[in-house]
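With one protein chain removed, the remaining protein chains of the complex are shown where they sit.
== chain A ==
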Amino acid sequence: MENILTINNLTKKFGALTAVDNLSFSIEKGNVYGILGPNGSGKSTTLGIVLNVVNKTAGDFKWFDGNIDTHNALKKVGAIIERPNFYPYMTAVQNLQLVCKIKEVSEEKISEKLELVGLLDRKDSKFSTFSLGMKQRLAIASALLNDPEILILDEPTNGLDPQGIHQIREIIKVIASQGTTILLASHLLDEVEKVCTHVVILRKGVSLYSGSVDGMNASHGFLTMQSNDMEKLQKALEGNTAFGTVKREGDFIIAYLNNPMDASEVNKLLFEKGITLSHLVKRKESLEEQFLELTKQN
């Protein structure tokens, strides 16, 4: 796999505070990555370092094959961090023209990208007249001007109303479906869960997990069951080594799987023991549950 970004033992200290601690991970082409972490876990600092606005304390990172200056590499990257920053006295088009000049790309894509984010009809309005949602969408258009190898989004839906959040998500989905590598930093889990294939989980600047969303938890999922004879069901489950923890939760029994097993297999197994189920759902822990598990203070 072609690496787009490789981070090695990156460390950033602000005085006594270590914002990023010996962080290593790499971004491969074609995947959609989420950087997860509570507020203050070092997400934005890490992005700031690779984006050339924050100085690292130790460690290193390289863009693409490493033979290119950071600032030149950034011309092939599209990034939005925190709030959208543009010149308020310039119109949408004028701001994008400036970005084209900086990135050294032609200005012909401006209309196309404004169309994509639904701002074409406001292209000659000054940036200062835009709502936050529009500003954020303009930022996305700006980040896409160079058809970037990777799109970096830091909290892209922060502070937006539900409609704005929805619009941004739809745009991200469209971009992801076009095969662009995306790095999405967020503390909103459902956001990440919906679009990401890979995650990096940070807590206090330390990476807790880095890899595919599926491989994040070794667990094989869990079953929620209900039967007429709950006692018998519980005994049967506890007596089987295929199940780990078995617990009663209200009217349901929840059983964690020790090895991969289909819901139909479980159903068959129990039926053979004379237990009929009135409710059977198999599912994996949500990203949120896994995340909370991982970032639990221990």
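Assorted remarks:
As a convention for this text, a contact is a pair of C-beta atoms (placed from the backbone, for glycine too) under 8 Å apart; a residue touches a chain by one contact, two chains touch by 3 or more; residues count from 1.
Heads up, the rule we're going with is that contacts and distances are computed from a predicted model.
Set against the options "Molybdenum transport system permease", "Sulfate adenylyltransferase subunit 2", "Excinuclease ABC subunit B" or "SpoVR family protein", the UniProt name belonging to the omitted chain is "Excinuclease ABC subunit B".
Listed residues A:Asn39, A:Asn55, A:Gln178 or A:Thr241: the one in touch with the omitted chain is A:Asn55. In the complete complex, the residue from A:Asn9, A:Asn72 or A:Thr245 that touches the missing chain is A:Asn72. For chain A, the residues in touch with the chain missing from this view are 14, 48, 51-55, 69-75, 77, 79, 81, 83, 85-91, 94, 97-99, 101-104, 142.
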